[in-house]
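Note that one protein chain of the assembly has been removed; the remaining protein chains are unaltered in position.
The letters A and B name the chains in turn, as written, and every chain counts its residues from 1.
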Amino acid sequence: MKQFTSVHDVADVETLVKEALNLKSNPYSDKQLGENKTLGLVFLNPSLRTRLSTQKAAINLGMSVMVMNMDKDGWALETQDGVVMNGTTVEHIREAAAVMGQYCDILGLRSFPKLKDREEDYSEDFFNKFVSYCGVPVVSLESATRHPLQSLADLVTIKETWKGEAKPKVVLAWAPHVKALPQAVPNSFSEWMCKAQELGMVDFTIAQPEGFELHEGFTPGAKISHDIDEALAGADYVYVKNWSSYSSYGQVLPYPEGWMMNNEKLKLTNDAKVMHCLPVRRDLELSAEILDGPNSLVIHEAGNRLWAAQAVLKDLLQNLS
Amino acid sequence: MKQFTSVHDVADVETLVKEALNLKSNPYSDKQLGENKTLGLVFLNPSLRTRLSTQKAAINLGMSVMVMNMDKDGWALETQDGVVMNGTTVEHIREAAAVMGQYCDILGLRSFPKLKDREEDYSEDFFNKFVSYCGVPVVSLESATRHPLQSLADLVTIKETWKGEAKPKVVLAWAPHVKALPQAVPNSFSEWMCKAQELGMVDFTIAQPEGFELHEGFTPGAKISHDIDEALAGADYVYVKNWSSYSSYGQVLPYPEGWMMNNEKLKLTNDAKVMHCLPVRRDLELSAEILDGPNSLVIHEAGNRLWAAQAVLKDLLQNLS
Partner (left out) sequence: MKQFTSVHDVADVETLVKEALNLKSNPYSDKQLGENKTLGLVFLNPSLRTRLSTQKAAINLGMSVMVMNMDKDGWALETQDGVVMNGTTVEHIREAAAVMGQYCDILGLRSFPKLKDREEDYSEDFFNKFVSYCGVPVVSLESATRHPLQSLADLVTIKETWKGEAKPKVVLAWAPHVKALPQAVPNSFSEWMCKAQELGMVDFTIAQPEGFELHEGFTPGAKISHDIDEALAGADYVYVKNWSSYSSYGQVLPYPEGWMMNNEKLKLTNDAKVMHCLPVRRDLELSAEILDGPNSLVIHEAGNRLWAAQAVLKDLLQNLS
């Protein structure tokens, strides 16, 4: 790989998943690979799991890590071309990205959407400009529309835990929230599950109330339902997640009762494992009884973020020119 | 040790003190011990000495370190169980702690008291929940009621510098301040000195104005005085520190003149060495003339934070399962 910004950057998804599981068994086997290589992690937004798991992955590979909290330790970046920079932005992304690329062999970037202008967010203007100007391979630490390190960890978790003969039924289930959240995690999860479905690894369904349909570019081949109970029937994995509306962009539309995942809902499934990318709002998105019970995979899944990141960084290191 | 949150976690205090002094002579002798081990430092409050000395201690032991400024680079954590998380807290400590434990072999945690609800602070609810959910050994970087890495460094400093035949008289002396400060440092210092007194290492007195008595659980066997001049008589070490009231919880009560430590007070002592955990308010808690004079141990004491942390981390590494 030359970059890791979506599933489309991955030549062979199954091999990458296997690599992650291999690294979980042998975390330090590639420690020479990262010698004298530096990973720069650039955050424009808060981060816990991604911050720590990606650092640890780099350390396991023998890399050095430098963290740049651009939102706190740096300044506001300009992305528009052709503007006279006499306002509040201090540096253009053309310079900022290029400079960071001078000191790092690989860069990670987190940049959330503003949820105000759909076209702007979905153009991934900021992210793509960073990629194009920095001059080194970029790993997405979550962009406006995708979170591929999370999705890879999710697929790794399903692959690792599924012991059935047939392929598992995986349901992405919309859940309530008090804030308007990006579509990045569900877009990305759907994109990876659709790819996994294409490869015969899973059977994939998305359930959400009307008005919360994801952009169809992220859901090729997915079964789509507005009936949560129907969707959950026979599910082996339920991936719970809130997102704001794509069609009424960034809004929290009114939604019917019954979309919080709890033990009652669980009865409709095939004793499904329950997943969530975290952070999760207890008893709003997902019941505490599930989170603290035997069906929850959320901590295990978060643990796998490390091996997903390590597999990606290993691949990028091997392809450094 | 399986954790380091108070003196009660330490099986043999004298051996730990000796280990710290051994490491001071041979800082890099255990560099293989921390190979492929990662320390995560989680700060919910500012930190200078603790932040740097604990990092350096881990580096000396060959560990990797990841820092998580949860208050700035993360988000607000929920600690209550059974609540619907539809407010301002973004993640429950059950998940946040468990996830951090996935990426780290040992975790350090700093979490100050709010000084509003005594019962809540003294229950160490947040700290204990973190310990119980994270699944790896925890080092306190200062909790609501204790600062054991500081206290260990203090005892190391006394042990290192005391050349007398009899055991030294150590006085914890309350001092003025403009802000309401936690009782964590004096609680912890007292707890360690009471233990040291029990072991025949020191003779321990606490002096504070009326109304500033510490919780008696932290002062078993300590002589307690409301007369600073009487307490200082014959002292070999004076540990100066402000704290807010425990009985009138978190308040700065009116206090009589004469509690700032200065050269005049020093004359009452046995040419005592003066200690302070820092940061110190010059000429409010402690006179500049003492801080800049030959009796001050404050920088030496801060330097010993490194060896205290290294002794603790070494012990925890040796006991990792």
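The working rule: contacts are C-beta pairs under 8 Å (C-beta built on N, C-alpha and C of every residue); 3 or more make two chains touch, one makes a residue touch a chain.
Not measured: the values here are computed from a predicted model.
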### Message
Touch as defined at the start, partner being the missing chain; which of B:56, B:167 or B:223 qualifies?
### Response
B:56
### Message
Going by the contact rule already stated, which one of B:5, B:47 or B:145 would touch the omitted chain in the full complex?
### Response
B:47
### Query
Given the full complex, what residues of subunit B touch the hidden partner chain?
27-28, 43, 46-49, 51-53, 55-56, 59-60, 69, 72, 178, 278-284, 288, 291-292, 298-299, 302-303, 305-306
### Message
Suppose we count only contacts with the excluded chain; which residues of subunit A make the list?
### Response
36, 38, 40, 64, 66, 68, 70, 72-75, 78, 81-87, 90-92, 94-96, 98-100, 102-104
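What we mean here is this: only the chains that are shown with their structure count from here on.
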### Query
How many degrees of rotation bring the Cα atoms of subunit A onto the matching Cα atoms of subunit B, given to the nearest 5?
120
### Query
What whole-number Å value describes the gap between the mean CA coordinates of subunit A and subunit B?
39
